[in-house]
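What you see is the complex with one protein chain gone and the rest in place.
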Amino acid sequence: MKVGRIAVLISLVIAAAARADAPGVFAITNGSVHPVSGPEIRNGVVIVRNGLIEAVGSNVAVPPDATVIDAAGGHVYPGLIDAHTELGFSRRTPSESRQPQERQPQERQPEPTAATVAAETISVTTADLDARRRTGVTTVVAVPSAGIFSGQSVVLNLSDGEPASRVIRTPAAVHASFATRPAWTFPDSLMGVIAHLRQTFLDAQHHAAARTAYDRNPAQPRPAVSPELDALLPVVRRELPIVMVADSEEMIRRAQAIAREFSLRLIVSGAREAFGMSAQELRGVPVLVSVDWPAAPTDQAEREEQPLRTIRRRVLAPTTPGVLAGNGVQFALVSGTTAAREFLPGIRKAIANGLTAGDALRAVTLTPARVFGVDRQLGSLERGKIANVVITDQPIFERAAKVTELLVDGLRVRVQAAEEEARDRSPVNGTWNLTVLAPQGNISIAVTLRAETGRVTGTYSGDRGSGEITGGFLDRRALQFTISAQLDAETHDWVFRGTITDDEIEGTVTTNLGSFEFSGSKEP
Amino acid sequence: MKIFLGILLLLAPALAAQERVTAITNATVLTVTNGVIERGTVLIRGSKIAAVGSNVTVPAGAHVIDASGRYLFPGIIDTHSHAAVEGRVNEASLPNTGMVRVADALTADDISAYRQLAGGTTTALVLHGSANAIGGQGQIVKWKWGRPIAEWVVPDAPRTIKFALGENPKSANFRPPPGIDRQYPATRMGVEEVVRKSFVDAHDYIARWEEYEARRKRGEQVIPPRRDLLMETMAGILRGNIDVHSHAYRADEILMLMDVARDQGFQVRAFQHVLEGYKVAREMMAAGVGGGTFIDWWGYKAEAYDATPYNVALMVRNGVLTSVNSDSDELARHLNYDAAKAMKYGGLTEEEAMRLCTINAAKLLRLDHRIGSIEAGKDADLAIWTGHPLSTYSRVETTFIEGEIYFDRTTDLRQREERAREKADLLAKERARRPE
Partner (left out) sequence: MRLLQIFVALLFTAPLTAQSLIPNNPGVKGTVAIRNATIYPVTSAPIANGTIVFSNGVITAVGADVTLPEGATVIDGSGLSVYPGLIDSGTTVGLVEIDSVAGTVDTTELGTMNPNARADVAVNPHSEVIPVTRVNGITNVIVAPEGGVVSGQSALMQLAGWTPTEMTVKAPAAMHLRFPRLRSAPAWARRDDESERVRRRTYRAELDGLRDLFRDARAYSRAHAARTIDRNVRRFDRDLVLEALVPVVEGRVPVAVEANLERDIREALKFVDELELKAILVGGQDVAKVLPDLKQRGIPVILGPILALPPREDDPYDLLFTNAAALHQAAIPFAFRTNDAHNARNLPYHAASSVAFGLPKEEALKAVTIYPAQIWGVADRLGSLEPGKSANLFVSDGDPLEIRTNVLRIFIAGEEIPLDSRHTLLYEKFRRRP
């Protein structure tokens, strides 16, 4: 553990040296520059030199040694910061194994503790980097999501080069959640988790006091070393914030109660149901709102059967950022546990639900930088800050916006190809042979689908004629599209709603004759 | 100016609640503690009952509810509920989880609270489950549906803890999943040992702290003992700061815990369920232990085979402070039925029966100075019934907690449509917002 930490320190030193040597002078010209720290500069110039921003303005001379990046018609932003991700940690699924009816022997993976240092255990693949960068994200806060204490997070720049050189700040915070352990392991209930949290903070306080007392008077039993409790000392001393995952109002209040009891610097992450909370209730608590919005069940009957309470929370969740902005609450937008490609669509949904684009931008740039104390380096286009710059062809939160250029640590990163590649890899792409289970008998329809940005296009043919599909979209694995079904002289819209699992699809088709089940598989 | 107005508007309901005077007139008032008042008036000022009687002057400006032909009954108190707990109701991963608090996991989302209001129930002791010998600390709440959970908590209520004896803590009727070992204990012997050892440890814990304090006062630089939340809880019981409510069925285990309590120096406040309380009612009486029981349930477990509906009457006749409890979101809606059954099975008087779900329960919870009867000075927790609450044909019209209406049948009927409309609107909004 110790060795690892020293290694990071050393590599930080090396990284700093390496960056100083890095060549790279760029002049980004003719674009609309959004510094975030100040008003938009139409036709502005951003000069990048040796990894840092050298100048930002409308009347900035292009240095002769600069490579010019012409952003005409485009928009220039500071690189986005996603302030809560699991990037670099393989997704474990404790929530699945926690289901009460699960009766298989549970595989016990070692749970992270407060002593788990993300900067040491993180393992970022090229694919991870690509996936984040193509959404304009240049910096993440990364930490595993498992466990009650999930460890110490790292603020990481998504640059190329040595992994250790990407670290902006470690530890950024200690992370905790109310996640229960598997049944029959303490604590396996919410109230047990809270008791455990409380005891752990007490133990951390005691650990420090014991050590102090021992140092003054060694003639008594020597307290044992405890990396887990040591790791919490900066938290109980308010030197380091604690990020607690809490979605509902009540969970947020529970997190606040613990923070109050132990005088902790709390950051709430999740908060998707905080739309009902007042400014007063959230005063002094930065909030990382996860844009992993709850999805409606694909089945209509099931959707309607849900209680009003659930529907209210689901439908109103995306209004949370707008409400928080209106209440003057300090908040960032984060992807949380959702996939990288859901980040921008999630932000767009918040904007569709009352958040202004300006507030959204701030929530993924300067605010998260401030929350994690890295706003001297990151979060805006200002002289002296790290040159994380994203250039888009349209305003960044527009659905069709494309990242055309990305600079991380002052170096250009290719993103365009990656995005197309991602679309090519969409699970929906291909030809699907579908069977509709109608009472009159099975109906066969083949559809060839392709994912575009935010939608699905394609053609169909089979027992009910052929043509182009309409209204196609993919929401994670929920696919919907419409065909014009022809039988004899009549044409009717048939709306297919299904869920893709690997190469299979199942769902319901709503027709003029009623709703039928359908299923199908993708041609290899 | 605008801000000032806003503040005024915010304060308005709070002020109104304090000043609000409600008079419920012409009702048959079942005070429970002071007999029945025909054509009586109950005057509510703010959160308290201001006056009760047949000659109460209704002050000008009071909101008057004419309850002619109706009955007024105290809010029913349930001494055993598991409603409004988020997540599992058991932290059964260890034989003793006394550090766990139900209060930490309460949620204002549980519709059971509202349904109970519709049955005239206003207060409950929300308890941990019974899967381990010492489960966790309970919380007394009022079902203030629609208010944040912090307001449900009865702030000055005694602290409580739930123990459990018999089949459940010895895991008689369930097994852990494959790959996980059975947990100690597996017999009533083991349950006794878990309880006894917890208190023996707590005595040591107290002694350890006393030693530390003594040495510290002498100016020694000593490491303080670890603050252990479980041991703090056990010590709290020994100091009389936490009331023990113990789930128990059989007579032997009831006697066992009373023995351990005597040995270890703590008091059992009440046995919960206490199906065989009738067999040892005089021992319970002698030890000053009460009982919260249900009337009907029997035969669902071996230890419930000797349960009888006469249990209540026998305990009451032996001088045991007895209430009827629910342990069920369903039964909690009609504890008045269970109270009535004590008249049928064992011949309690009407007043004795009414006490079972009101003042006796309040006494078991040590809140009888505030709730459990219709008396001036008590919390205005009461319900207007269409008939006598011990009649199966009666239902609740309106339920008050601390002077506020939390259930009203007319409002309920109206809100059904409103809620349906809101649901349809939200779903429509969601459909419209789905990607095109």
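Letters A and B name the chains as they come in the text, with residue numbers starting at 1 for each one.
Simple rule for what comes next: a contact is a pair of C-beta atoms (placed from the backbone, for glycine too) under 8 Å apart; a residue touches a chain by one contact, two chains touch by 3 or more.
Note that this is a predicted model, so its numbers are computed, not measured.
From the options B:101, B:341 or B:355, the residue with contact to the unseen chain in the full assembly is B:341.
Among B:286, B:302 or B:428, only B:302 touches the chain that is left out of the view. For chain B, the residues in touch with the chain missing from this view are 111-112, 114-115, 118, 167, 172-173, 278-279, 282, 296-302, 304-306, 308-310, 314, 329-330, 333-334, 337, 340-341, 343-346, 386, 390-395, 412, 416, 419, 423. If you put the missing chain back, the residues of chain A touching it would be 96, 98-100, 295, 297-298, 301-302, 305-310, 476-478, 499, 501, 506, 517.
Please note the rule applied: only the chains that are shown with their structure count from here on.
Taking the mean of the C-alpha atoms as each chain's centre, chain A and chain B sit 43 Å apart.
Of all residues in chain B, those touching chain A in their complex are 85-94, 97, 99-102, 104-105, 107-109, 128, 136, 149-150, 176-180, 183, 220-224, 226-229, 419, 422-423, 426-427, 429-430, 433-436. Here chain A touches chain B in the complex through residues 100, 102-106, 180-181, 183-192, 194-195, 198-199, 202-203, 206, 209-210, 213-214, 216-217, 220-221, 223, 250, 253-254, 257, 296, 303-304, 308-309, 311-312, 314-316, 349, 352-353, 454-455, 471, 473, 475, 480, going by the rule given at the top.
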